[in-house]
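Dumping the structure here so I can ask a few things about it.
We show some of the complex, not the whole, and keep each chain where it was.
Each chain gets a letter, A and B, in the order it is written, and its residues are counted from 1.
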């Protein structure tokens, strides 16, 4: 239960995430079906299956952990260009580029990564916290991570807190009115349903924290 | 659902293979999956490159209008799904002659995101990129919220007008100006009578009663404005035209082009009956129709239904509309 530092550890984390997505695909689809077109399970699985295939290639030689993120992001954006596939894919690409020079990722580097992903999604999606999107899991997750580090927690402890906050953020989307994407067309009728993208956001922090706790 | 197809999972691949086998003298695929398609002769020296893209299932949209006098390249997505920004970038690189590239596409979340990303990446590579987004469907958001509207069959006018302007050697700024004029002067509205079926799932895109019509339905089965009992063509036509003509402030002496578009299963006989009623309704208000278009221009697989688009004309637009073009799916000779 350590937070990934090297390129190969980031690979492991993403493969772990791919397995989580596989296990959660049906739930993602069902959540997206309530307020969207129901394809999120299919597209996320498609994206992460492709990522797993790319990253499991024995020929693969990436030295920098940032390159792993760029490769994963590019793959996602190429094979699963739905709203979330695109936002997430380019979020990973930008985060990877931000830490391109690092051979190992410490807490500060991960803090940059999460903030970059959040900023990228917010900018491209023209969205903010409270709009009932993936940001409502990613933003509390990233903030909890930073606060824990500031408090002097270990990176592992901080990651676990990030996951708990992201997970709570997902639950909280039930109270929100959607303001983005297909769900935005439901206006006040969107209240009462949880957001599918936010569920995906919680999965990301789950893989990051390597939490074994039930999702 | 009954369809002529092989494995549903190869629906897009088989279709694209067929299109390239049939039109390989005019179109070229840049990738093995045939998702990045361009005119064979692209780039044309000194010409602004025009690129579109969008989900499959709307033929002749989007790829059908790549050819002489219209577009230079297209990024092709799965049925009703956006193509990726990487594919768009690939197309952009190829069609850029150094005179810049203009993205023209419909206002759908996934497409906007991906074209924005592609534009960002292309700009990073030093390619000048601009975008104009189709928002002709008056039924998809109220007046005042035009930027939330969807793009439907009126995209044809966007392609045709910008395409002619670019072909005539205009600069990126000039072509963009014409494209924006096309957007400002085009309105559309559609009616659906029956759903389409997604090849991958076999599911109907929506449910509708045997005597009902959905006024304002989108080309992916997005909900419209009203569910009503089906009515006679002339009644329906006046229902569709009124808001469009009002938004375009059309009156006696004005000239328009009309596009009556079949969504897939509607017979051409019916489209001409609708055109008759459109022509008469407009004539009644002293509005003259030049260069009408009747047929299938933007479909939704085998959905039964149609849309009417109006383009408010002025001198330059008449010339550009009449300008010859020659694409696999639309040809205007001379």
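One rule holds in what follows: a contact is a pair of C-beta atoms (placed from the backbone, for glycine too) under 8 Å apart; a residue touches a chain by one contact, two chains touch by 3 or more.
Since this is a predicted model, take the numbers as computed values, not measurements.
By label, the number of copies of each protein chain in the whole complex stored in this file is given as A x2, B x2.
The rule is short, and it goes like this: only the chains that are shown with their structure count from here on.
Chain B has its Cα centroid 34 Å from the Cα centroid of chain A. Note for the complex: chain B touches chain A at residues 77, 81-87, 109-110, 113-114, 116-117, 222-223.
Those residues of chain A that touch chain B in the complex are listed here as 39, 74, 77-79, 81-83, 86-87, 90, 124-125, 181-182, 185.
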